[in-house]
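Only one protein chain is missing; all other protein chains are in place.
The first chain written gets the first letter, and so on, giving A, B and C; residue counts start at 1 in each chain.
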């Protein structure tokens, strides 16, 4: 029998290792799997490469993982938001690496990672500093850059509803990077607000087919990053 | 006001021109937009390049378009099925061109056409006759082929439900090439079994966002290719 | 330099842009001043707003008690979804952008060059954290790039320049520039003034613009 449901975040992230590349869903707080990230903080693995659109806010979730010195490198499109303090400080001191990638290129590199496509050409960033060192090529008289795919050892993803096969649906704009990250990791770990019986999600509306998901953890009341930030909470809990 | 609804197939295909490249959805009969194809036959445009997974069955739909000598070239993965007679005959006489593309490469070339990606690398077909003349490149010690994207002047697509914005949902495995073809044509023309009010399709379950669709025609009772073939019907109607 | 003119209010500039966007367009608005444009869509026009974090059919901000932190725009502010909206993932969202499906994008600017180069993502200061987001994708893919900006920086320096000194977002990408002083169009790498605010004349405009300006006749 297929049963991808794990009992706790700790159990679901138990085999994450030092030096792993982890894809983390979310655009700002929408879709950010805080509980899974906190489990990685508890585990204490180091030298992680994190692929995520942002670098977290305040001192919880992704920001806390970075603050806890577990992250060697971040691959992202927008490493600062209104309440980002952790990453900018480490970065300005040269204590963390940054690979800055345009948002659409980041998305496509991840999608290609999941789709078995090692590289593709894109018009984005041609003629900018982010094109430096990249291979250029003309198609139909227009210049493009060669971009290589991104794969993760693990993906941490937040969704709305899951079943034991790993079929997922998301909530509104919390979908963002989740579906493509699920495809691009060796082990995809998902936190779901609801776990439903197989067959309850209409086959026409499944967003992430179960084949892309290895583990599901029920988190019925996920924390809201903005609330924690407003309360100046820190993880590990202050 | 946005209203992409056209009154008839004839009106919706009125500007298709000689020499156009047309993407046609469907896998066998599932998702094949027969009524739209028949409107193209009525219009009589010539020298078309057709991108579609198959070449039609019997003497209706895509097979009839080919039989009517309107097609110069077919780009497809599987140009014969149980009841394919038209294409094989023309092909064996050298009267029609064929570009044979592995199914997944065909799908990805179309998707990239819609996504502004001019070319990508794929492991599919390496070491086979379909790799002949194609650029090869090694990534991480493994060989890949360079494949270029496909774009259409028009796409003809069948769906289940549409609204006046062009948002679409499909029926089961009739989805197949529809969503990617919608993205890859300058003008996407869709036949829908149902047209519903804007807002009736849940924003979470829209498969093709309206931005990818230019025209919608209501065909409440689409013909079934297999039934027509069994009855030995021909288009124009015998 | 002390200015003796005011030009247009930026709300009025936003209104100008809104009136230049045809019915039925798909539009992406940058964060900040560009968001003003949504307030001025002329009655009777249906414009569909795209936000790159996965929503087509973005509506106005919700009542505070109805805000959903998982329904946000690219600026990470709570928004609503109109009837007929749809949600999708990031690769599909940038298929819309990179694939040329979005009709208009309105962006802010640090600098715009007379050839349509745009600099709006980084001041290039060595100690600042660079953050690009979707800006480079938007200028590379959207059919029409409109810039809305004050004509001068807060310090009074020209933002419309011969050549950008800040790091580029894209080369030859801007189609039209709307400032508080004038509306300019870039055609074949030349900068044409199509309209000026009532208290601005061409000579004055040239004096506050570090670029070759042509009057469109």
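In this section, a contact is a pair of C-beta atoms (placed from the backbone, for glycine too) under 8 Å apart; a residue touches a chain by one contact, two chains touch by 3 or more.
It should be emphasised that the depicted structure is a prediction, and the values quoted were computed from it without experimental measurement.
A.B. asks: Of the chains you can see, which ones touch the chain that is left out?
C.D. replies: Output: missing chain touches A, B.
A.B. asks: Identify the residue among B:62, B:174, B:198 or B:213 that touches the chain left out of the display.
C.D. replies: B:174
A.B. asks: For the chain that's not shown, point to the residue among B:2, B:110, B:150 or B:206 touching it.
C.D. replies: B:110
A.B. asks: One chain is left out of this view; which of A:27, A:87 or A:165 touches it in the full complex?
C.D. replies: Considering all chains, including the one not shown, the answer is A:165.
A.B. asks: So which bits of subunit B touch the chain we can't see?
C.D. replies: Touch with the absent chain occurs at residues 27-31, 53, 77-82, 87-88, 91-92, 98, 100-108, 110-111, 122-130, 170-180, 207, 224-226.
A.B. asks: If you put the missing chain back, which residues of subunit A would it touch?
C.D. replies: Those residues of subunit A that touch the unshown chain are 1-2, 111, 113-117, 163, 165, 167, 183, 198-199, 201, 203-204, 206, 209-212.
Everything that follows uses one rule, which is that only the chains that are shown with their structure count from here on.
A.B. asks: What topology does the chain contact graph adopt: line, ring, star, complete, or other?
C.D. replies: Topology of touching chains reads as complete, every chain touching all others.
A.B. asks: Can you tell me which chain lies farthest from subunit C, using the average of the Cα atoms as each chain's centre?
C.D. replies: Here the answer is chain B, farthest from subunit C.
A.B. asks: Go ahead and note the Å separation of the Cα centroids belonging to subunit A and subunit C.
C.D. replies: 29
A.B. asks: Once you find the CA centre of subunit B and the CA centre of subunit C, what distance in Å lies between them?
C.D. replies: 36
A.B. asks: Return the residues of subunit B touching two or more other chains; collapse runs of consecutive numbers into ranges.
C.D. replies: 115-117, 203-204
A.B. asks: Residue numbers in subunit C touching 2 or more other chains?
C.D. replies: In subunit C, the residues touching two or more other chains are 55, 81, 87-88, 91, 94, 97-98, 140-141.
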